[in-house]
Each structure stands twice: as C-alpha cells, then as structure tokens.
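See structure below.
A single protein chain has been removed from this complex, and every other one stays in its place.
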Amino acid sequence: MSIKEQIREKLGSKVIDWYQHSSRRIYVSIKPKDIREVASLLFNELKLRFSIATGLDTPKGFEILYHFNFDKSGEIISLRVLLEDKKNPQIDSLATLFPAAEWIEREMWELLGINFIGHPNLKRLLLSDEWPEGKYPLRHQQ
Amino acid sequence: MSHKVVIPIGPYHPLQEEPEFFRLYVEGERVVDIDIIIGYNHRGIEELSEHKHFDQVAFLVERICGICSTSHPFAFCLAVEDLAKIEVPERALYIRTIIAEMERIHSHLLWLGLAGHFIGYNTVWMWAWKYREPILDCFEMITGNRNHYAMMKIGGVRRDIKDEDIPALKKALDDLVPAVDMFKGAVMDDPVIQARLKGIGILTKQQAIDWAVVGPTARASGINIDVRRDDPYGAYDRVSWNVIAEKDGDIFAKTVVRILELYESISIIRQCLDKMPKGEIDANVKDIPAGEGIGRVEAPRGECFHYVRSDGTNRPIRHKIRAPSYMNVASNKVAAVGQTISDTTITLAAVDPCYCCTERVVVLDKATDKKIMNGWDLIKLSQEKTEQLKKTIGGKS
Partner (left out) sequence: MNLKLKALTKSLWVFHAACSPCNNCDIEILDLLTPRYDVERFGMVLVGSVRHADVLLVTGVPNYKTKERLKKLYAQAPQPCLVIAVGNCACGRIMFKDSYNSPCAVDEIVPVSAYIPGCPPKPEAMISGVVKLINKLQGKK
C-alpha cells in the first residue's frame, strides 16, 4: 500500500478534505481536536518526518498547516486545521509528541497569537522583551 | 561539592559569525544543560515578503543567509512554480543545479575552515578558504557577484552561462579535486583530529528523528535523506551522483559527510556542464494564480522549505520560510549536553549553523553562580585540547 493509501485508511472519517495538488503535494484537512492523534499516527506509526508548520491569518480563521514528509517517495503531506475562533485561537501542542515542534509552536504563538495547549515552554522565541504584548506581527488586521 | 557555573558563549566572538547565545550550565568540566535563545537575527522577512511583488521576493529571501544565499530563492521559486504549475525550461534546470552545487562547495569549504580554526588547525582554515576563492571568482564570472548571485527567478534563471566561461569553470573544478584530496587525507587520516572529533557531540539516530534534523547533520546520524534524490528538482534526476551518509552521528561523521559531498558536487557540476542543452532559460511567467505551493531544496545545511500562498494578486499573502538550521540548531539541546567545555565550541559549530537562516539562540540564565568566560576563551580551550592531544598522540599539524 502506498503511503497515501495507508494514511487515508488509518485516518478514516477524520479526513474532512483530501486535496492532491500535484504528484508530491497533498493537503489533508482535519478537525483541530484530532491533531494530536493524527500527528502521532504520522510521526510515530508511519514514521513521517516533520518539516515545519505554517500558521496563517485568514478571513475564515487561523489556519495551521503541519508539513510532514514521506522521504522515500518525496511526498509532502500537509495537515490543515482551521481555528475558527479568532478571538481565542488555540489547539493542542505537539511539542510533547516530538521536540521538533517546540520552536515553531512558540513562534506561531508570538507572531500570530495562537495558544498551544500543553506546550512545555511557551515563551517568546524571536521577539525581544521590548515587543508589546498583544501585538502579533503576522496577523493581517491590526 | 559540584557547583553550577554558567559560561555564556558569544554573542560576539570572531568566528561564530552570528551573535548567538548558548548558555552552558556546567558541573566541573561537563556541560549538564544548555539554553538556547534566538531572535538576534529576526528581521521579519516573512512579513516583508507579503509587501513585495513575487519577483522582488526572490531578492529579499536571498538575503536571509549569505552563505546559502541561492537556496532560499531556489526554494521560493520552486514553491511558486508548484503553486502555478509552471514548467521551467530544461537549460534553466541545469544552470540552477550548477549554481546550487557551486554554493554547496563554497559553503562546505567555509565550514571546514571554521571547524579547523575551532580545533586549532589554522592551516586548515587558511587552506580551505584559499581554495574557496576560485569558486567565488567563478560565481563572479558567471553571475556578477561573489555572493548573492541573483540567479533564481520564477520560471527559470536570470542569466545564462556563456560557452566561453565554461572552460574556466571546469578548470576551477579540476584544480579543486587535489585540494579536496588533501583535506580528506589531512582530516580523515590524522589521529589527533580523529581523537578530537570521534565520539564527540553525538546525535543519535533516534534523537535526529525526534528533533527532525536535516542535511549533513541527519546524514551523519544514519538518516539517509536528501531532497535532491527524494523530491527531485533542477537537473538532479538527470545526472548520477551519490547521497553520502554515515552512522556514528559524531562530529567526525559530520565532517566526513561534508568532505565527501564535495566530490559529489564537483561531479554533478561537470555532468551538468556536459549535458546542458541549448535553449531558453526563462518561462516568461506573467501572472501567478491563486493557490498554494511548497518548494524545497537541499541547501548545504539541509532541507530549505518554503510555502507560498497566493490570492491571485502580484504579492504572496503568506510566505513561510524554514531554513535548515532552524531544526539543526535546536538539536544542540541534546547533542551538546554531556560534552566537556573544551568540546563545546566544535559541537555547536558541527551542525554548520547558518544563524542568519534561523536566528541566534540565546540561552536563559538560570544558575546562581556565574563564571564568565567568553567565546574567544572557549575557542582557546578547544585549541588547547588539540595541543594536548598532539603531545600525547602525535600527528600532523
């Protein structure tokens, strides 16, 4: 079974949307509440490599893309979640699943204002202490 | 009674190019914890990108890092080409590959020099950088600049490689091979260097997986990944070459990976120069549709990852940039712990941190006792250790 087939089978009804953009770029939408389970499946069980996560401010909400790789085939499987509550965006942290997620969650927290529940070390990564609270440089409306 | 002592490295010692703060917590001679704080190089480039036209972004991201300056525009262009499903002309694929491999050569030689200095082999530093100069001359000949070559463009490359320049480029590569042979012999066969680097700064395979490291850092720990082979781009699937991987995960392994990659890069460039067809170098892209794309390249330090989203206007609405060092520097949290102070400098430098790419890491100070030693002193400690080893083992200098 190809990695795509394995992922589809294991995720089952957790998949809200499955979009194959090109031969090695796949975007899978899931609900925010499922992120830990799905990420664990991809990282621990299927042994995909975590590249990075992208946080975006969109009119519909805060979107986070978690980019995983299956290096044997060169495919990038990006998990997409949408946090619709823009006043209080939050999602479970993946940092306790794998340390590779620690820094990027801190970065998304300070640049976008998304809270990562359960993160062991949620404090500023890039911005200086001088930087005012509540000001998020990557948010579109300020 | 063991006491916790804080030794900050940096931020401004001459051979770590970026101010970065590693605060080491030591008990006696051993590092027991390390704190990394970054932010010293944060220039808000992702946000700046949203205010530039797509063609301007390539110039902007080139300046994320001076050493792997073509990797970022390359990955960005690939991301946009993925988004818009743009076909790049074949000649441009070869030119892109040649430039990227020349960059790998200059970057690895740069690292060899710095590593040599850190462990007290200043002749290695001088030699490595001396042999780097002809590569920079070739860059200047082809692109007009020693660094920041501005070659990558969405849909192709901005300049062609002229036929009359090819002999000079081939000669530079021919002259480089005996130099790399010399480094290989000097490094891999020297018992003092082996004693200095083997078993030091080990990143185990499992740690490398958990911290998702990339590039030579990963390959030295037995993780056989390389974007050029796994998710091919440019002309890498049109020429034959090998991925270099080692098993031990120590600094010696990382050094070996980089030296052997030099040979592969030379071979790739030679094959590209021979196989490169005549033709267009630019797809002449006019508009970027709405959508999203991911581009990645194997920069000298590892996977350089760009994600771009467009809404159909002439600027990205989101541009995520992840440099390889972002993952690799973080892994020092485990690799540097357990080392002796005299091994710290080389351990931290072993991931080839391109600090500009990532950010400096600053460590938060937790200890109550403070013994301040600056980075200069730490390099001296490292060099002194080598001197001691030379006396006991003997070897070339």
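Chains here go by letter, A and B, matching the order in which they are written, and residues are numbered from 1 within each.
Heads up, the rule we're going with is that contacts are C-beta pairs under 8 Å (C-beta built on N, C-alpha and C of every residue); 3 or more make two chains touch, one makes a residue touch a chain.
Since we're looking at a predicted model, the values are computed, not measured.
The hidden chain, counted over the whole complex, makes contact with A, B. Annotation: of B:41, B:97 or B:339, B:41 touches the absent chain (contact as defined above).
Summary of contacts with the chain left out: across A:61, A:74, A:118 or A:137, the touching residue is A:137. Only one of B:66, B:167 or B:312 touches the chain withheld from this view, namely B:66.
Touching the chain that is not shown, out of B:53, B:85 or B:130: B:130 (per the contact rule at the top). On the side of subunit B, touch with the chain left out of the figure occurs at residues 11-15, 17-19, 39-45, 47-48, 51, 59-60, 63-67, 69, 110, 125-126, 129-130, 133, 145-148, 354-356, 374-376. Listed here are the subunit A residues that touch the chain not shown: 126-128, 130-131, 137.
The working rule: only the chains that are shown with their structure count from here on.
Across the complex, subunit B is touched by residues 21-22, 24-25, 27, 47, 49-52, 54, 56, 65, 67, 69, 71-76, 78, 98-100, 102-104, 124-128, 137-138 of subunit A. Residues 38-39, 42, 44, 46-47, 82, 85, 209-212, 225, 227, 230-232, 291-294, 296, 303, 305, 307, 309, 318, 320, 322, 326-327, 330, 333, 359 of subunit B are the ones that touch subunit A when the two sit in their complex.
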